[in-house]
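Here the complex is missing one protein chain, while the rest keep their positions.
The block that comes next holds chain A.
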Amino acid sequence: MAARTDSSRSSPGRSASLARVLHADCARLLELYKEKESFLAEHGPEGPNIVAVSLSLDDLSTYDKLRLLRSALRECLALLRSVMSREEELGYSDGGQGEYESMRNTVRDRLEHLLHSTELLLEETRTSNSPQVPDGAVSVEPDEVDGAFQAKVWTYRVLQELVHWTRYTSQTLHILHAEWEAEGQQTM
């Protein structure tokens, strides 16, 4: 097995950096939404996670963990696109000129980039010994999101999910990056 270098296009280091930036963007996006809908600042609605994975992540290897996290992020991206579509339909986005709208688009773009990066990374690191765990993550459908207020609450929860899963992904990629570097030093 050739020595892995961090200079490859799908290195865990780059993905980890991207995930870290994306996590910060998601946190900022949530803050901006709280500023926009001020009632959420003090009375954030509570509820179960919208996105759920089939296995407990604590028991999985880093590789499998990353596979599941990528699946969860893919669900988050779908939710974000849905939210963006709904907001544009309702006319909430001020022509994409506001900071919230700009950050929302940035999160979407970086999330797409991270999904693509992790996909390449998973393909590169997959070995024949890798366990075949289901990679599916599911997201619950919003119940009774037929009013503007419930849509706002739903958007808030989606943004919370983004913060949660990007943080988890960032941590996992950093671990993977560390393992990658350790493995590279041993092979050299």
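Here, a residue touches a chain if its C-beta (ideal position, glycine included) is under 8 Å from a C-beta of that chain, and two chains touch if they have at least 3 such contacts; residues count from 1.
In this text, contacts and distances are computed from a predicted model.
*Asks:* There's a gap in the complex where one chain should be. From "Protein POLYCHOME-like", "PIGG transferase", "NADH-ubiquinone oxidoreductase" or "LIF receptor subunit alpha a", what does UniProt name that chain?
*Replies:* The chain we cannot see is recorded in UniProt as "LIF receptor subunit alpha a".
*Asks:* By the contact definition given up top, give the residues of chain A that touch the hidden chain.
*Replies:* Where chain A meets the chain not shown: residues 36-39, 43, 45, 88-92, 94-95, 146-149, 152-153.
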